[in-house]
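Missing here is one protein chain; the remaining ones are kept as they sit in the complex.
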Amino acid sequence: MSKQGLKIATIGGGSSYTPELIEGFIKRYNELPIRELWLVDIKEGEHKLQVVGELAKRMVQKAGVPMEIHLTLDRRKALEGADFVTTQLRVGLLDARIKDEKIPLKYGVIGQETNGPGGLFKGLRTIPVILEIAEEIQELCPDAWLINFTNPAGMVTEAVLRYSSHQKVVGLCNVPIGMRMGIAKILGVEASRIQIDFAGLNHMVYGLRVYKDGVDITDQVLEELTNPTNSVSMKNIVNLGWEPDFIKALKVLPCPYHRYYYQTSKMLEEELKAAESVGTRAEVVKQLEEDLFELYKDPHLNIKPPQLEKRGGAYYSDAACSLIHSMYNNIGDIQPVNTKNLGAIASIPYDSAVEVNCVITKDGPKPIAIGDLPVPVRGLVQQIKSFERVAAEAAVTGDYHTALLAMTINPLVPSDTIAKQIVDEMLEAHKDYLPQFFK
Amino acid sequence: MSKQGLKIATIGGGSSYTPELIEGFIKRYNELPIRELWLVDIKEGEHKLQVVGELAKRMVQKAGVPMEIHLTLDRRKALEGADFVTTQLRVGLLDARIKDEKIPLKYGVIGQETNGPGGLFKGLRTIPVILEIAEEIQELCPDAWLINFTNPAGMVTEAVLRYSSHQKVVGLCNVPIGMRMGIAKILGVEASRIQIDFAGLNHMVYGLRVYKDGVDITDQVLEELTNPTNSVSMKNIVNLGWEPDFIKALKVLPCPYHRYYYQTSKMLEEELKAAESVGTRAEVVKQLEEDLFELYKDPHLNIKPPQLEKRGGAYYSDAACSLIHSMYNNIGDIQPVNTKNLGAIASIPYDSAVEVNCVITKDGPKPIAIGDLPVPVRGLVQQIKSFERVAAEAAVTGDYHTALLAMTINPLVPSDTIAKQIVDEMLEAHKDYLPQFFK
Amino acid sequence: MSKQGLKIATIGGGSSYTPELIEGFIKRYNELPIRELWLVDIKEGEHKLQVVGELAKRMVQKAGVPMEIHLTLDRRKALEGADFVTTQLRVGLLDARIKDEKIPLKYGVIGQETNGPGGLFKGLRTIPVILEIAEEIQELCPDAWLINFTNPAGMVTEAVLRYSSHQKVVGLCNVPIGMRMGIAKILGVEASRIQIDFAGLNHMVYGLRVYKDGVDITDQVLEELTNPTNSVSMKNIVNLGWEPDFIKALKVLPCPYHRYYYQTSKMLEEELKAAESVGTRAEVVKQLEEDLFELYKDPHLNIKPPQLEKRGGAYYSDAACSLIHSMYNNIGDIQPVNTKNLGAIASIPYDSAVEVNCVITKDGPKPIAIGDLPVPVRGLVQQIKSFERVAAEAAVTGDYHTALLAMTINPLVPSDTIAKQIVDEMLEAHKDYLPQFFK
Partner (left out) sequence: MSKQGLKIATIGGGSSYTPELIEGFIKRYNELPIRELWLVDIKEGEHKLQVVGELAKRMVQKAGVPMEIHLTLDRRKALEGADFVTTQLRVGLLDARIKDEKIPLKYGVIGQETNGPGGLFKGLRTIPVILEIAEEIQELCPDAWLINFTNPAGMVTEAVLRYSSHQKVVGLCNVPIGMRMGIAKILGVEASRIQIDFAGLNHMVYGLRVYKDGVDITDQVLEELTNPTNSVSMKNIVNLGWEPDFIKALKVLPCPYHRYYYQTSKMLEEELKAAESVGTRAEVVKQLEEDLFELYKDPHLNIKPPQLEKRGGAYYSDAACSLIHSMYNNIGDIQPVNTKNLGAIASIPYDSAVEVNCVITKDGPKPIAIGDLPVPVRGLVQQIKSFERVAAEAAVTGDYHTALLAMTINPLVPSDTIAKQIVDEMLEAHKDYLPQFFK
């Protein structure tokens, strides 16, 4: 790495999240001296890149840190000599996500944009792009770590590990940090005093044990969670509360996304209701984003606007900056990320991506062996892993039957026939972003 | 084993299936010289035991084989010195199965009496009884093999392997042989020329490859299965046909029970329809059984009545007699049975029960290593295995939360709340047969 | 396969073993109708090929079977359209084996031409040739099975599985059949009544359990083996007898080659003694072979001469013909061969070659899962597997350090320095046959 500071390239730099990231980099400038931050986007995103890029520049100037902000549509230029590459792109933008959510709903199926039917199509659109970026990294900055925030982050990490020549990849998600913050809040203690043994897959991660200052308090936390007002939830997921006896029976902490699998019928009902009133989550977010970009345009704005927090990416900046800081400075602290399993979770394939606590070093994340997931949660995790692997294969091959198979084996999909109907309609709807299926 | 022939004890001897078994034993008397067959039942089944037992005696007499038929309520006496013990009991009789099917349906959930919500309760009732029998075998005839036909056969085998001191157990099912016969029929060849690499779990077994005279014809068979008239089905499962593209995508043969998982919504619809018209399968079977017992009472009947075939146990006798014959005579042929995995299927725990092709020897079945299940089918199989293990634990411990957890993780159950409702109602409904939960 | 009978290509057809094979093929002609047998050899072996080939023709004529014997130096012609390819070649002939045995002895180390230091160099010479043949098979007769008899058979099978595009390979050895025959003789029963659960690696295979008619008699057999006169040995391995308490402690049957590892110092002493008197085994064999070829030249000889039995390949023909017969006719019987593990032996890598009981079918051998090797024998087997893998890598890469590493980790080699001395001298001695090391 350069003596004079870091070069970071952020693909999808025109995202509404970018101010969050900028704020984080500014705060940690002392430990993480970024010399150049390259915000990269595609032609279609040029306007947003300008808007958010100018805000970024104002933020940096206000903060008085010597970080250069570069805005570019030339990805290769941005990658050249980069130390870290972060990806927060959205192929097809929010309009594609709206389809991911709404088409399945037409067939009475939850869209779920990460591990569900919608996530399958998000993966089919996104994976080829990320793999292309990974190959460019391997060519232009082979020592750089690819820090992927793009959903479906588990499926994307799996795809890079399985199909790319560039193996330096970490998938990052704000769900685990959100769970930790939520529990700290419930218990009324500083978050730094809470540790959680995270293990599972992206958006399917469990907190196996919870500790306060190293002392196991899992039972107490589970007891707290039987109180429906004590929920660990997320902006983008309806909070239905857990069945108290179920939480007691489970003996580990589910993540908010587990609601889709352990409360499928209730979530479906809520989503149908929302779709008919306020709109799907994507529609809500689209409006939020438009509002945000209006704010961003204000030439007097030179800090992250507080409205961004409604967007759903809480702690995103914290998670991202902590990770890059620990890697750059070889800190060796523990963070939950998506990485190659290597036996850390016994019943997940050795070479698959898992989300698990890792020691974060300059040499990358080193997963901590948790032994095995408890028997009761193992099956669902394995089923989602099968789904992710078949989906990644479909994304790479563009094979219709493989995509159909991925859809059918998704636990949210109730039959082969419905799977086929959804796949057929979505393939058509996303045609422009799925060239591999229309060769 | 005795020089003068075998002693076999059949627990649940009063079953309507017994004539099927008797016929099989008579046919194979030369290779399988049974000296004594003990039909055992409980007080409540005494009348049926008498009826079917007398028919058995008439069948033996007609056939002219020197096989003694003993009818008894004294299980220990039957077990003493036995060479094989077969179990075909039904705790709570068909009335319990009717509840297993109907209570879930009230909540919009398929009952499914083996790997579904109904199967959970069938397991909770059955496993303690089978474990008791296994311990008696260990005491009274420790060299005897327990051949279990009782459903849920996978869960029961898992429970014996995990919780019993008697480890000589084989779980047997007629699904694989039915698949082989069905395919032979579709192809118009002798069944003996068809071989299938079976692997998976009971009622969740796949045909990984199909061979004709040792030559792989899997693709041809899958092609045939895309033709809806070419179904491999079973009496007790509605045949809805597979989505042709799904079968092509799957690349392996599903078993008829896979319909519950790959066609959940369609099966549910069919079951609801049936429940409102002809009744659930259990209700249909109950009527069939009553009719059968009427027939059995006829003192002139001295063969297996052809009506028995409607009952759904096709090839049951063949499977059972072939297995016992191959074990007794150390034949070393290949049969699919439920046995301890030992690494034969890579992603199923080493010590769990699997249904897989085995070499059948006097020393027991030796599983053939198939490597691993294809990725797309692995997840569902693992989920059912998690379910079976948690269910078996619940059966042994009588722990309410464990039972609730088993119900919630079953792939047919749509939410934690519905799971709780079903568990609560079923626990109450089956109270008399679940003493472990009401200590 | 051809309607009119099989085509078999035997590489190294000029071997002194060939009459053994011919005799086997003649005996089984009815089940195994070989139309064409192509004996292939290289220029240097042309004379021996002629001699043994003419004998083969006389044997066939005498037997009156319509099997065509073709003699050729054109390997590609022999492979074209072949159904089975057998390899029994010896790169560098017996002179190379003499070096394999004698050079290590100079440094006080046993040569051991299969899993020992000698075997390393035999592997380095042989593996590239076999891999070349495997690629030709893939090109010219991709459906043909490569039946490899060439030592070190375990290392060679590992190399083909790991480095060849042709995966239809079976490694065959006469050690297991020899053990079975030996035990049958000790017990005074027909060999067909004895079954053994073989598992391990080539020349490092254990009999985990021994059965008579399916009944476990392992303890009795072990007891017999404590009697030094009751040895299961081989022509080419000195029989020192086992320490009775060791055999009792081991609880499983070692193979004769285990003497090198469990009796290293005694074997070394014997080999040093032999080298100074009758010569090493290779020297003895060389003389035997010369004598045999003198016999073979006799134009009146038209059967396998009984003297061949001294050569050490007892049951070789039986093992080979049984295997090909069972594959061709899809028999499904049990034979111990070298094949891909696939989980059959838990603590050996999933994708490594193992020697284990398999069901032999037209579709290839299907390994029977034995679970795991007993703890006490696991370590040595794993060490030899490490050795085989590193040796195979050295053979393929021609990397000096990899070869040195293989030598150093071999359990017969007492230090890194001695390893280097042996490697350096042997590399030089075998220079002509190790082009990959002298690029």
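Here the chain labels run A, B and C in written order, and each chain numbers its own residues starting at 1.
One rule holds for everything that comes next: a residue touches a chain if its C-beta (ideal position, glycine included) is under 8 Å from a C-beta of that chain, and two chains touch if they have at least 3 such contacts.
Fair warning: this is a prediction, and the values are worked out from it, not measured in the lab.
The chain not shown here is in contact, across the full complex, with A, C.
Checked against the full complex, the candidates C:Leu49, C:Leu404 or C:Leu434 give a single residue touching the omitted chain, namely C:Leu404.
Touching the chain that is not shown, out of C:Phe198, C:Trp242, C:Tyr257 or C:Tyr296: C:Trp242 (per the contact rule at the top). The residue touching the chain not shown here, chosen from A:Gly188, A:Gly214 or A:Pro306, is A:Gly214. Residue C:Arg389 is the one among C:His166, C:Lys366 or C:Arg389 that touches the chain missing from this view. Checked against the full complex, the candidates A:Val189, A:Val359, A:Val396 or A:Leu427 give a single residue touching the omitted chain, namely A:Val359. Listed by residue number, the positions of chain A touching the unshown chain are 195, 197, 209, 211, 213-216, 330, 332-334, 341-346, 350, 357, 359, 361-363, 366-372.
Residues 108, 242-243, 245-246, 248-250, 262-266, 347, 349, 375-380, 382-387, 389-390, 400-402, 404-406, 408-409, 411, 414-420 are the ones on chain C that touch the missing chain.
In the analysis below, only the chains that are shown with their structure count from here on.
Common neighbours of chain B and chain C under the contact rule above are absent. For this pair, chain A with chain B, the centres built from the Cα atoms lie 44 Å apart.
Here the spacing of chain A and chain C, counted between their Cα centres, is 54 Å. Shared contact sites, meaning residues of chain A that touch two or more other chains, are absent.
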